[in-house]
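Below you will find the structure I want to go over with you.
All protein chains of the complex are present and in place, except for one that has been dropped.
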Amino acid sequence: MTTITRRGALALPMALALAPRLSWAADGDTINLAMLAPLTGPYAFTGQREIIGWQDAVDYANAQGGAHGRKLKLIALDSEYKVDVGVAQWKKAIAEGPVHFAKADSIPLARAMAPENADRYKMLLGTTANGSHLTAKDGFSYFFIPAATYSGLMSIAFGQIKKMAGNAKPKVALVHSNIEFGRDPIPFAKERAKDLGFDLVLEDETAMTGVDVTASAVKLRNAKPDFIVFHGYAGNVWPDILRLSRDYGVTGQAMGTIWSVDPDTVKGIGPAADGFIGIVPHTLQIKGSDAPAIKAIDGYMTRRDPKYPGYAGIGYMSGWAFVVLLREIFSRALAAGKPLDGPSLIEVAAGLKDFDTGGVFGKPVTMVDQNIPFGTVYRYGVTSAGVKLTPIAEGVQAS
Amino acid sequence: MISTIVELSLVGIASGSIYALGAMGFVLIYKASGVFNFAMGEMMMIGAYFLYTGMVIFGLPLAAALPLALIASAATAAGIERFLLRPLLGQPHEVLIKVLFGTGAMLRGLAGLVWGQDIVRLPEILPRKPVFLGPFLIPGTLAWGMLAMFVVFGGFMLYYRFSRTGVAIRATAEDQSTAEAMGIDIRGIFSFTWIVAGILATAAGIVGASVNGLSPYLGNFALEVIAVVLLAGLTSIGGTMVAGIIVGVMLTLLGYFLGGAWQQFMPYLLVLLVMLVRPRGLYGTKLVERL
Partner (left out) sequence: MATMAAATMRTAGRATVLRWAAIVGLAALALALPAIGNGYVTYMACLILINVIATIGLNVTVGYAGLLSIGHAAFVGMGAYVSALLLIAGAPLPVALVAAAVAAFLFGIVFGLPAIRIKGVHLAISTLAAQFTFYFVAQRWTAVTHGDNGLQTPQVSLFGFSFDSDARLYFLILPFAVASCLTAANLFRTRVGRAFIALRERDYAAEVLGVNVVYYKLLAFAVGATYAGIAGALLSIFLRLVNPDQFVVSVSIFYLTAVLVGGRGSILGSILGALFMTLLPEFMRVVASGLIADTSRYVGQLATFREFLFGALIVLFLHLDPRGLVGLIEKFGGRIEFRG
């Protein structure tokens, strides 16, 4: 009976390790896109929205004929926002069939994937963590970011401040989280503030979650900034800093970048956020646009909820941005008869110039340094009824 | 400078009272049954979602939704005690802790399935209008949260000191077998303390969610509450108030002068130092060990 028991003890790991292969290995003709996103854990909020964007965009791309006649196939994997789990999921996808592209969800995960990918797999990679140093010269050979980097977005925010302040010397407060992506563009921002002659009255690094943020609001009150830039949050902490600082009588113009400024998050702040300015890489206003991809998005949104508020979220649009660029990159590589590996695909990507994304980006895109260095500036009109987005400037160049 | 410190301290006292509210539930359960409830954060989260369900999904007024939420969370807490914990009474505490960790994961998953992963906002329950204390300004939610906290705390302390049930809980905490011999239904007491803890957790969860937004991961802030509990010494309900205020003031001052990164570990360093001097915390009772 010991044998039986031992077999019992061994059967479990065996069965798990040699678990059945999933289905995409069978249809070898598809372009397989692996997306690693946090579907559980504190960042699931973003990951769950991203995945819907990817699904819709792949569906749309395939309805348009796929990439040079080949269908795109989405493989969604839960990274739990952990490096070891993320790498494991990536390798699983590789083991189960050809993977033509993989998307990392954090800078650490990108770091963990980069050396092995450069040595062995040589596939095209992308990331939603728009780190400022994810280029070939930093060892990220086959990466691209379908958006501006965090530093790039920060430069757009500062350009907007410059424009609004005119000749006055604006007092700027920088409020950011203490995790890796919250701290990424801060050295750049400080440097830039100095160059532009801003008076950086406050740099406040806060926790990513916290019960009480009054200290930050008090700091803002004492600093009396003309402009407050929030960076590096997902959906919490900063809304309460803003609300509280308004209670304290802080009147400065509030601004924020990418993941922090999902319209739903800003809506949650209520009228205290009225006039908020968000710097985002992609188009968020869906209703009322004539651009073909945006009209298609309107269709998907309406099907899901006929009374949707007319805008899309940041995570959702990042899925579209990826797919619309990937489709083009793969189409061009296939048309030119190039192999679908990292070296040739990143070369194709680098050659993207004035490519029309059907409205997903604010203007035709040109790849520079493995990213798309421009963004769109929205003003958020917030009432108790909801949020209304008005573009202030679309396709603003990062610098 | 001095006035900033005074002002921040006032704010810290207010926010510390919220920690104390969450901590009371911990202490109550620990006192009565010796179980350290690692699912407390998730009980706070679920309680806040119950209120959200009543007010936002069903559109009930606060006066109807709050009692319903409290009843639902009391029932949840009682269910956890009765079905997940009681069968394991007598097992080493690390097993019970792990079961409660597991329970926490179940509640998080359940909340994600029922209410989704989005960060939602509770309707504003407490007035936002700031309160002026002389020259100092306290944010409205904090000030009213503190007031609500003192009412709950005071009411509970009176009940705990003078009611028959309160006496029975204290007797059970003192010595389970003697209490049982004296005719106290100790199982009933266990259930009761969990129900009360569920209600206290809901109150803390609602206040926490109105500051932090509500998502299945709201319970993570329980880590700060745990620091308060240990600083107080696990067995003193009045002590949690003092410890809550200490931690609240400390976090606010740290946040102001040093920034967010310091807030995470300083409370625990303080707890560590205090425990090295007083191993049972500031107000904990010393356990006499016999061979």
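Worth pointing out:
Every chain is named by a letter (A and B) in the order it is written, and numbering of its residues begins at 1.
Quick note on the criterion: contacts are C-beta pairs under 8 Å (C-beta built on N, C-alpha and C of every residue); 3 or more make two chains touch, one makes a residue touch a chain.
The structure presented is a predicted model; accordingly, all values stated were derived computationally and were not measured.
Looking at the complete complex, one finds that the omitted chain is in touch with A, B.
Only one of the listed residues, B:48, B:206, B:226 or B:250, touches the absent chain: B:226.
Residue in contact with the omitted chain (choice from A:87, A:164 or A:291): A:87. Counting over the whole complex, chain B has residues 36, 84, 87-88, 91-95, 97-99, 101-110, 112-113, 117, 223, 226-227, 230, 234, 261-262, 264-265, 268-269, 271-272, 275-276, 279-281, 289, 291 touching the chain that is not drawn. Counting over the whole complex, chain A has residues 1-2, 4-6, 8-10, 12-14, 16-20, 22, 39-40, 44, 47-48, 51-52, 55, 74, 76, 78, 80, 82-85, 87-88, 91-92, 94-96, 107-108, 111-112, 115-116, 119-120, 139, 178-180, 183-184 touching the chain that is not drawn.
We adopt the following convention: only the chains that are shown with their structure count from here on.
On chain A, the positions that touch chain B within their shared complex are 40-42, 44-45, 47-48, 177-178, 204-219, 222, 234-237, 239-240, 243-244, 247-248, 264-265, 268.
Interface of chain B with chain A (complex): residues 4, 7-8, 11, 15, 18-19, 112, 116-121, 128-130, 137, 139-140, 142, 208, 211-213, 215-217, 220-221, 224, 248, 251-256, 259-261, 263-264.
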